[in-house]
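Encoded as structure tokens, here's the structure I'll be asking about.
One protein chain is absent from this view; the other protein chains keep their places.
This part shows chain A:
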Amino acid sequence: MRDRDFDHPEVVLCKDGPMLLRGATSVQDADGTVHPVQRPVVALCRCEKSSRLPWCDGTHKVIPKA
């Protein structure tokens, strides 16, 4: 029997969107500030346009796609 029947990666790159990260307890942003994590999954901004980096705030959706 397989160990795992389903893919359930800890890191998921969303198309034209954030990176989902599962199971983190803290995230350090680009300025070196460490943010505690209380959720099972967080969305990290990849477009750099979020108003609350390091988290995604949905702003990527209003950026014209390349």
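Heads up, the rule we're going with is that a residue touches a chain if its C-beta (ideal position, glycine included) is under 8 Å from a C-beta of that chain, and two chains touch if they have at least 3 such contacts; residues count from 1.
Following the convention adopted for this analysis, contacts and distances are computed from a predicted model.
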Chain not present in the shown complex, as UniProt names it (candidates "Iron-containing redox enzyme family protein", "ABC transporter permease", "FAD-binding protein" or "Protocatechuate 3,4-dioxygenase subunit beta"): "Iron-containing redox enzyme family protein"
Residues from chain A at the interface with the omitted partner, ascending: 6, 8, 12, 14, 17-18, 20, 38-43, 51-52, 55-59, 61-62
